[in-house]
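Remarks on the structure that follows.
Note that one protein chain of the assembly has been removed; the remaining protein chains are unaltered in position.
So that you can tell them apart, the chains are marked A, B and C in the order they are listed, and the count of residues begins at 1 in each.
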Amino acid sequence: MQYQSILSEIGAQIGELPTVGRVAAYIPELAKVDTRKFGVHITTIEDVHAGYGDATEKFSIQSIAKVLALVLAYRMKEESLWERVGVEPSGTPFNSLIQLEHDKGIPRNPLINAGAIVVCDVLISLLANPKADFLAFLREVSDNPETTYSSRIANSEKATGFQNAALVNLMKALGNIENEVDTVLDFYFHLCSVEMTCRELSRTFLFLANEGVDPCSNLKIISSSQSKRINAIMQLCGFYDEAGEFSFNVGLPGKSGVGGGIVAVLPGEYSIAVWSPPLNEKGNSYKGMKFLEMFTTETAHSIF
Amino acid sequence: MQYQSILSEIGAQIGELPTVGRVAAYIPELAKVDTRKFGVHITTIEDVHAGYGDATEKFSIQSIAKVLALVLAYRMKEESLWERVGVEPSGTPFNSLIQLEHDKGIPRNPLINAGAIVVCDVLISLLANPKADFLAFLREVSDNPETTYSSRIANSEKATGFQNAALVNLMKALGNIENEVDTVLDFYFHLCSVEMTCRELSRTFLFLANEGVDPCSNLKIISSSQSKRINAIMQLCGFYDEAGEFSFNVGLPGKSGVGGGIVAVLPGEYSIAVWSPPLNEKGNSYKGMKFLEMFTTETAHSIF
Amino acid sequence: MQYQSILSEIGAQIGELPTVGRVAAYIPELAKVDTRKFGVHITTIEDVHAGYGDATEKFSIQSIAKVLALVLAYRMKEESLWERVGVEPSGTPFNSLIQLEHDKGIPRNPLINAGAIVVCDVLISLLANPKADFLAFLREVSDNPETTYSSRIANSEKATGFQNAALVNLMKALGNIENEVDTVLDFYFHLCSVEMTCRELSRTFLFLANEGVDPCSNLKIISSSQSKRINAIMQLCGFYDEAGEFSFNVGLPGKSGVGGGIVAVLPGEYSIAVWSPPLNEKGNSYKGMKFLEMFTTETAHSIF
Partner (left out) sequence: MQYQSILSEIGAQIGELPTVGRVAAYIPELAKVDTRKFGVHITTIEDVHAGYGDATEKFSIQSIAKVLALVLAYRMKEESLWERVGVEPSGTPFNSLIQLEHDKGIPRNPLINAGAIVVCDVLISLLANPKADFLAFLREVSDNPETTYSSRIANSEKATGFQNAALVNLMKALGNIENEVDTVLDFYFHLCSVEMTCRELSRTFLFLANEGVDPCSNLKIISSSQSKRINAIMQLCGFYDEAGEFSFNVGLPGKSGVGGGIVAVLPGEYSIAVWSPPLNEKGNSYKGMKFLEMFTTETAHSIF
């Protein structure tokens, strides 16, 4: 496929669209970002690359990092992980707290906030130096020794993260958090503060398009079966209350973040990352969703 | 692939498992079925067939028929259908009624009861003779002029279907039902009463594995884009509150029914139907789920 | 007390207030009523009367009749009634359906719609000719042989009562309705269609201010203990989601209806009925609530 020309063509069309939606405002640091930024980068499992726009500028990947925490926890803890968190889509957001109460503190899946917090708690129990060890893992999968947390973003989240503090306290009350509330929140806020470029992000997720093996380094990150299951979870749970819409219009497993980034994979083919800060009302990048919809329509290739 | 040997091998293993779960009891007619029945049939888009067990015995396909009603409504009404029903997974079952109230009578997706009832209402408004016209469509896609409703099952459901009567009245109150409550319920109960064999069922769903075109008759049932979107909806919404579990363990778009049937498709490859009446606690066929999990593990091929 | 002068004084002040709120519009017949109507009537247990405004004009008492159905059912069925319906306030309206599902079809109390429907079902099982027998009871307690249903209102409700049809079907599905759905709804819609004047209404409820005995006829309607318990239920459940507000501002047990009527009693003293059709956003008469608040402030006498 001529990915470069397709990216450039659709990128240009997206560039002409008016700016719709709003930048995430609840985290002060995120509210400062330039709303006109737009970048996209694709990496195939044969290491073919194509990029467009601001594809080499770092942005806050936010919730996309939850997938990477999940990958590490799944690798270390295997099937027993699923006693602490489910694999079902979460349904309407207004029932997230009542769901937790109803299900004894077991979150619906590891990609909603409550579930990612449990994954953090699992990693803290497993790792000797949780923040440092997770960073080492990030650098391994991103093949970039400079990948790091943004303490500026982490502190900004900590100062306003009362909703997440409510979640972790509720789960602690219900018996599904092992470590200290503050330790768990600190790790979680650092996890969400990771910064990458579109190019780095598509490179990082390539192993999920290749049955768990990084095709460049030949490192096996997770097993083939685990890789497929991570993809299944992204497919059903990767886009807040818009997972169905994304499956319906794009048809790829993926994950979005409130920083405006989205990463998606076509198993056996490629990993693609797109970034545009303004979010639609469901909290996903407006132009990012649009781009991927046009991209899979143009390439006529999805998992369905 | 040697589908016949794989089917026989896994079928034999499943046959040795103890009977777990219970037959649907709320519909008197369904409660009478023999719990030991087990059948499976695969049809590839090259018209290769393989079957095992009670694959040519008719059973009540129940909610699986909701996919076929959706296909017809989508074909006739196109994108405006989605103003009446969503495409998102439904989350925990305990909030289905509150969700309807919250969303002004718009069900989360067309495969939960409320959504299928709206699809029935749409079809009643579109078709001259709803029940006869839908039957004609069923016979077309199943390539079987004898496919029909079971009035015995339909009447059994009508006599006990107060939960569905509650749903349709609530949506009528909220403005999302156009026709008479009794007319809608009658059509819905007939829809759910259709009977097929595993062989017929896998044959019927083959067009969804072939971009909307029946590969045997070459009839275009729906467009390629619509076909992919139906698959996306099945992937996210086809298994009540176990869609994530099915994606995670099986990795195929599919739909189950309380009669114990499950149909699933691998786009570009095949359609497979399995039947075993006892249901797990989420309402899906216990052995049917198990069979498909073992089948995609053995064939090492899923959409992910 | 000089009730006549207090009524006239406050009535005049209320008359000068602007018209706030809206007449109930979901029942076509109720939407036709003159929004400027205002009447009030007090009857003491010594048979002292005072009235003001449109106190002798009939209006649709609507949900106020639920108290009278409850009185009859309680008298006939005694404590076993409470196996079918609770005595707790209902909380926020958005959880009425989920509450029913959670509590196996047992409504929170007999004054919300679901609870009154269960009371109707109880009466249908107990009475030989439910509608006629209940009317005879109404005529007894109102001491008026001409008290009757409005078939015009009953039919108007029936044509639009899908929400109530949803409730009765849901409770039937959950096992808390004994009779046919249509029979129960027909009785319920007739119950809600009763018409009275303020004078008749205050006269009718006088037995609840007098320990269950009608002080004019000396007829014992219910026991002293039952009378106090009906008052307790009105206090906690008589004003939809505004029972607290009414207790806080007025401090009397009472019941409102969407026709704009409110009746309240001060045990040992009086029964008072007020009518003004425009409703506040919680569904209670705006000027009726205001009047009673000013009345108990002026008389400096409430149950607290």
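Just so we're on the same page, contacts are C-beta pairs under 8 Å (C-beta built on N, C-alpha and C of every residue); 3 or more make two chains touch, one makes a residue touch a chain.
All of these numbers come straight from a predicted model, not from anything done at the bench.
Just so you know, the chain we are not showing touches A, C across the whole complex. Considering A:R22, A:H49 or A:H102, the position touching the chain not shown turns out to be A:H102 (whole complex). Checked against the full complex, the one of C:M1, C:V87, C:L135 or C:L174 touching the unshown chain is C:V87.
Within the whole complex, the absent chain has one touching residue among C:A55, C:A243, C:V258 or C:M289, and that is C:A243. Mapped onto chain C, the footprint of the missing chain covers residues 86-92, 94-95, 98-99, 102-103, 108-109, 224-225, 227-229, 231-233, 235-237, 241-245, 247-248, 251, 253, 267, 297, 300, 302-304.
If you put the missing chain back, the residues of chain A touching it would be 94-95, 97-98, 101-102, 162-163, 165-167, 169-170, 172-173, 181.
Heads up, the rule we're going with is that only the chains that are shown with their structure count from here on.
A linear topology is adopted by the chain contact network, the touching chains following one after another without closure. Averaged C-alpha coordinates give centres for chain A and chain C that are 55 Å from one another.
One inter-chain figure worth recording: chain B and chain C are separated by 47 Å, centre to centre, where each centre is the mean of the chain's CA atoms.
Our note on geometry: chain A versus chain B, Cα centroid distance of 32 Å, whole angstroms. Multi-chain contact residues, meaning those touching two or more other chains, do not occur anywhere in chain A.
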